[in-house]
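Below you will find the structure I want to go over with you.
Just one protein chain is left out here, and the rest sit where they should.
Moving on to subunit A:
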Amino acid sequence: MSVSVRIPTILRTYTGGSAEVSGEGATLREVLAKLDSDYPGIGARILDESGKIRRFVNVYVGEEDVRFAQGLDTPAPEGTQISIIPAVAGG
């Protein structure tokens, strides 16, 4: 499945400055694995040593925070947009 992935400013050093790159995979886990093979090292910025999404990263598939869906097993339908965003506070 082909998807688009929005890259936050602090990870654009990996993507040569691109804010959005194309990705592939049936689930978020597969998309992130492919992303890391395209842009080596980026995966370890998003996932911790045990392979879980770091606690200060929010990942959205479409409009949904994947923590409300199936986490890394959330399906990534054709054409969907995935966003990787640092957690921020406020109020």
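The working rule: contacts are C-beta pairs under 8 Å (C-beta built on N, C-alpha and C of every residue); 3 or more make two chains touch, one makes a residue touch a chain; residues count from 1.
Note that contacts and distances are computed from a predicted model.
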| item | value |
| --- | --- |
| The complex's invisible chain, by UniProt name, from "CO or xanthine dehydrogenase, Mo-binding subunit", "PRC-barrel domain-containing protein", "Threonine synthase" or "ABC transporter permease" | "Threonine synthase" |
| Subunit A residues that touch the omitted chain in the full complex | 6, 8-10, 12-13, 19, 45-46, 54-58, 60, 63, 65, 67-68, 83, 85-91 |
